[in-house]
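With one protein chain removed, the remaining protein chains of the complex are shown where they sit.
Moving on, here comes chain A:
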Amino acid sequence: MKELKVSAINKGTVIDHIPAGRGLKVLEILNLSGDNTILIAMNVRSGKLGRKDIIKVEGKILNEEEVNKIALIAPSATVNIIENWEVMEKRKVEIPDEIIGIIECANPNCITHYEEVTPKFKVLSKKPLKLKCHYCERTMEEDIVLKHLL
């Protein structure tokens, strides 16, 4: 029988195949409230990734925006929706063509830092990640993007 590193959940979301070491970052950007029970496993052996992190969030189904946020820092992640201890839906996270409101522009002189406007980016490349600010046209690469998650 397969050994479970973290206990199963009745209802909620399991985020699997997070690159090892990025689990805490995923938790940080999801900004989950204190009401959710969260189980995290780090550096678990994985056939696909070598090592991976897993997060289980009890009682919460992630919405599309949250899933997209995960895609930016853990493009290999899979999101499993759990109901009655079973996987009801398996979603592969995918970086969308346009990213709205998840990250702020790295350009300190961009108008988005001065007006009440939602930052918007066009995805120029998904691998390696490269975004272009819709407003100031500055491009941001993955390391910069990760520092500017909202």
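Keep in mind that, in the parts below, contacts are C-beta pairs under 8 Å (C-beta built on N, C-alpha and C of every residue); 3 or more make two chains touch, one makes a residue touch a chain; residues count from 1.
The rule is short, and it goes like this: contacts and distances are computed from a predicted model.
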Open item on the list: According to UniProt, what is the chain that's been left out of this complex called? Choose from "Probable glycine cleavage system H protein", "2-oxoacid oxidoreductase (ferredoxin)", "Aspartate carbamoyltransferase" or "Archaeal glutamate synthase [NADPH]".
Closed with: "Aspartate carbamoyltransferase"
TODO: Consider the whole complex, including the chain that is not shown, and state which of A:S33, A:N63, A:N84 or A:N109 touches that chain.
DONE: A:N109
- [ ] Write down which of A:S46, A:S76 or A:T139 is the residue touching the left-out chain.
- [x] A:T139
Task: Contact set of chain A toward the excluded chain (per top definition) - done: 105, 107, 109-112, 114-117, 133-139
